[in-house]
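A single protein chain has been removed from this complex, and every other one stays in its place.
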Amino acid sequence: MMATGDWLDLRGWVEGLVGWSMDNVHDALPSKDLDLTVTISPPKGIWPEDILLGREVNLQDGFADMQPALEGLFSATMICTVVFTTMMLTMLPIPYIERKFIGRLMDRLGATTTLRSLWIGESGVTAGEWWNQLPFGMGAPIGWLNKTLNSIWGNDHELEAVSRVNNRGYHGYWFLLPGFFQAFADFTKFAGKEHIVPKDADRPVYEVAPVIIISTTVLVFAFVPFGPHFYVSSPELSVVFMMAIFGVAPLGVFFAGWSSNNKYTLIGGMRSAAQLTAYEIPLLITVLGVCVISGSFNVIEIVDFQAEESNVWNLFMLPLGAALFLITMIAEVERIPFDMPEAEAELVEGWWTEYGGMRWGLMFAAEYQRCYAACLLFALFFLGGWEAPFQGTMESLPLVGGGLEFLLALIPGIVWVLIKAWALFAVFVWIRASLHRVRTDQILEFGWQWLLPLSIVNLAIAMFLRVWVWDGSWGIVAPVVMILTGVLGLVILVVDEDKEALESMRRPYSTYAVTKAYPGRHPDTKLEDLQRQYKSYSAVKAASSVSLSDTEAGT
Amino acid sequence: MAEMWISMGPQHPMTHGLWTLKVKVDGETVVDTEPDLGYIHRGVEKICEARDFTQITTYCDRLCYASANTWSHSYIYAVEDLLEVEVPERAEYIRLIAVELQRIASHLMWLGAYGPDIGNLSVMVWCLREREMMMDLLQELGGSRMHYNFPRVGGVKRDLPHGFAQRARAKVSLFLDRIQEYEALFDESTIFLIRTQGVGYSKAEEMVNHGVSGPNLRAGGVNYDVRTAHPYSVYSELDWEPPVERPSIKGADCYDRYRIRVEEMRVSALMVLEALDKIPRGADTYHEPGDPAILAKAPSRAPEGTSGAHHFEDSRGESMFYLAGGGEGRGKMPYRASIRSPMFITIPYASKCMIGYKVADIPAIMGSFDPCIGETDR
Partner (left out) sequence: MGKVVSASNQKSAAESMASALSSMEGVDAEVSERKSGTSPRNIVSVDCSSENWRILAECMRVEHDVDYCSMITGIHWPEGSPDKNWEVIYHFMRMGVTDPPVIDGMVQPIIKDPTTLEGKEVPLEIEVRIAIPETRDPKVASVQDIWVGADWNEKETWDLVGIDFEGHVGMRRVLQPHETPVGFHPLQKQHKLRYHDFEEMYDDAQGFLRKPSDAGKIK
């Protein structure tokens, strides 16, 4: 089953450890039979024969009978614990990425300043030159790098106005990642809050709803492999089971919304149930496409297919599927642009308004866990899982291939999976910071009218690829054609060739915009240009019968 | 699902102030609305009957806290009408600069709140950042960041500080560039367009009959502006025109009301730059507070029987003060001060606009009318 492997063989180690310890116990037990029989000789008048109680016991054999079950239990427990802990620990960067990345996007700092701001403050507020504290002068190159970057791309604007509002006070630990322990602080706070149940809420349903949501979310991680040997269980139909449990959460959401005795949560719960149901189906069909192209319903086999057999990441073979998976997953985890059910603009917090304390904390964590699961699944289904980028190519290079293969084998697969998942989560955050919220009926319309047909098209493409193109390998042409088709589709959708026609199509009634904005156009506008444009705008208005082309000609 | 009344507010993160909007919904569609105001009714009109004319300026700032300068100037012009005071021209220019800077700041606050209403969280931080620049300028002029107490009866409190013109030009020019970023974030986003176009139609004549004016009215396709129709201050000396929006066939929708305010920010910014160039005696001369170039001597009593009223173009519409002279202190205090708040009249109209749309459109529509409850409740 596992063609790719790496040295982080968690299952093997745990099973080996448990087996070794059980064997030792087995050997330590006495191997002789123990005579635990007792013979009672009642008086002959009452009972004619002797009564034999007890029996002979061989501890070692008895233990040997139990050993497989015990081994299974212990190793399963240990693996579950380790995987769950890993999952929780590797989930900690997720809220960190969200907070920090959104903060930088909102501050419009730019890439260099953003990166530096992770450890250095701005506008004179810094953590001090912490690198000088490192022993043996190890920090000197860091200091040099810092000064060089500061002199080339300094973060002080020449206008003191801008510097003044750029000010991000730096509060954090001197080493590496300020703000990292915010997640712990958050959870401590949630744990300490009171559990309030609304007076007329339907109590059993109210209590059961968070249980459903949280437990199904955690259960998904039982089937998510972090590495080739780093998973809890991997049955043949693991994808099916994962998607099934992922889809139970809408039920919990609906329970939560209905049982809180609150009109807002009711509306939120209904919206959520409608939205999640609407996006489950394209999601499932897309995943089906991936399974078809990989030939298996098992996640590990899907990753192995990408790594070993096809040597191409599914992203390049099914770009449409990847895009669909991304969009439907964003809708499933209820992030902007699809977060209408919990939109604070109308519904305060939506279906989880009435929950407080740890229940809310855990549901909040469950939302991020679902996000994390979505990112991990994308990494596993489309991004090659635990394979390094260009791993096959690098290993087959003529001279350096052997060396690279050795280096790559040093890095356990889990590292690649995590890097891909976190990078994808950064994309989620980027989308969240830039886009607006879509209205519920528009979300549903989009899901049923656009995503569902597209996912079926994707499935057809996947079937075609697997049945007619797959020949033990893809051939050089297939991924290239797919990528080019995907890029072409993106170009057609995104680039507005005929801006004016597009304008009039999407808005037959246009505005007197003086300077139409498009990204990258600022910041060289001069005041005289603006004033000149304004004068021509007045002239244009005085004619009092302006068509679109006239407005555009004035700019 | 049967029809039910939902109460949005008074505790609600997105109603832009403290009021209740009771909405009758049938499923997801709004069938009826009923606004409920008065939660922050502070009795300003009654208080003004026991305050000097100079003391009332402080209260007027606090009417609409997001747009303080426009309200105190609205009051000051009414007092000058009542007391028949002639204001020096330099003071009028300084007032114009303050009012237009405040208008920019108010519209930025609106945009920064409207983005999160629609779902875009980043733009709040961006707009508040530009607002910081405007507030810095207003702080230099008026002394504090929000409630400046800037105009005086007969002029202004103090002159433009040293170096103000240079800083103002730099910041306003930077702001003009930054507007384009906001436009990119909103106009280029299909999601924003589908959320705001076709939502919340309002027609111009209907709006006028309902008492709506200002940017909400100009979004309907008419170029009525109090500054040009009932001229006051030195607006006639600057080269500007009120921006007008071309609405859709059914009326002005939320997108039009959004666009008009972006254009108004531009117009106000250009007006500030021009005023700094045209101000008499130059923007770099400084007069001490109380100098007759910036403050004329004004009587402090209004005899009984006199009255003063002034219509003013506030950030949200046409605001007005009516003062009846002859109150306490033998006329030092107004007998009656009556305040016209554009939002008090627009909020019921906006509530009517929501009928027929979805619940999810409520923040879009309400936000696009730019409510400010401070002035509504007075």
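Annotations for the structure displayed:
Should a chain be cited, it is by its letter among A and B, assigned in written order, with residues numbered from 1 in that chain.
Here is the rule we go by: a contact is a pair of C-beta atoms (placed from the backbone, for glycine too) under 8 Å apart; a residue touches a chain by one contact, two chains touch by 3 or more.
Since the structure is predicted, the reported quantities are computational estimates derived from the model, not experimental observations.
When the omitted chain is restored, the residue from B:287, B:310 or B:358 that touches it is B:310.
Listed residues B:32, B:49, B:140 or B:177: the one in touch with the omitted chain is B:49.
Touching the chain that is not shown, out of B:28, B:61, B:132 or B:245: B:245 (per the contact rule at the top).
Counting over the whole complex, subunit B has residues 37-38, 41, 43, 45-47, 49-50, 77, 80-81, 84-87, 89, 92, 203-205, 207-213, 217, 220-224, 227-241, 244-249, 307-311, 318, 320, 322, 324, 335-336, 338, 340, 344-345, 348-349, 377-378 touching the chain that is not drawn.
Criterion: only the chains that are shown with their structure count from here on.
In this assembly, the C-alpha centroid of subunit A lies 44 Å from the C-alpha centroid of subunit B. Subunit B meets subunit A in the complex at residues 4, 6, 8, 12-14, 25, 28, 115-122, 124-126, 129, 132-133, 136, 167, 170-171, 173-174, 176-178, 180-181, 183-185, 187-195, 197, 239, 241, 243-249, 255-256, 259, 263, 266-267, 270, 273, 358-363.
On subunit A, the positions that touch subunit B within their shared complex are 102, 105-108, 159, 161-162, 164-165, 263-264, 267, 271, 336-337, 339-340, 343-346, 348, 432-442, 506-519, 521-525, 527, 530-531, 534-535, 538, 541.
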